[in-house]
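To start, the structure under review is shown below, and the notes come after it.
All protein chains but one are shown in place.
Entry: chain A
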Amino acid sequence: MQPLTNRAKAVDRSPMTFLEKMYVPAIAKGMGITFKHIFKRKATVSFPEQRRQFSPVFRGLHILNRDEEGRERCTACGLCAVACPAEAITMEAAERKPGEENLYREEKYAARYEINMLRCIFCGFCEEACPKDAIYLSETFAPSNYQRKGFIYGKPDLLIPNPKQQDK
């Protein structure tokens, strides 16, 4: 067969010489290699203090977006829940009442919107499915909690702060 790479090397099956049979030179060589590694750069990232650089397409925890006027973009169409392969998203829709136009962008909104972060696989399909640009995967990651129910993120956890209220 044609060799696929130029790295192929014939195995040396010649009987070992006396020096090789002693093993001591080989062990000394190996110990030289391990000793050199003591001074090499460490691969460890000391996590809470140091953080790795992520690529721009990194998919972390979700956020629910607002528009320029601070209104929730989500209309509770349920496409993200349908797209979700892990079935992590649950929502309940509600109708916008008169006088709530400054809160919700469309006539229908999500009264309840929950993502189970233990089920979520961070594939980003919800982000792709959303027709209203309402859900995005951010760069925050590694949620931690003492209880399972703490991993079910509701609207207060997901919604980004209202830009209008922040201005004040």
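We take it that contacts are C-beta pairs under 8 Å (C-beta built on N, C-alpha and C of every residue); 3 or more make two chains touch, one makes a residue touch a chain; residues count from 1.
To be clear about the criterion, contacts and distances are computed from a predicted model.
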Name of the absent chain as recorded in UniProt (options "Carnitine transport ATP-binding protein OpuCA", "Branched-chain amino acid ABC transporter permease", "NADH-quinone oxidoreductase subunit H" or "Ribulose bisphosphate carboxylase small subunit"): "NADH-quinone oxidoreductase subunit H"
Touch list for chain A against the chain that is not drawn: 27, 30-31, 33-35, 37-38, 40-44, 46
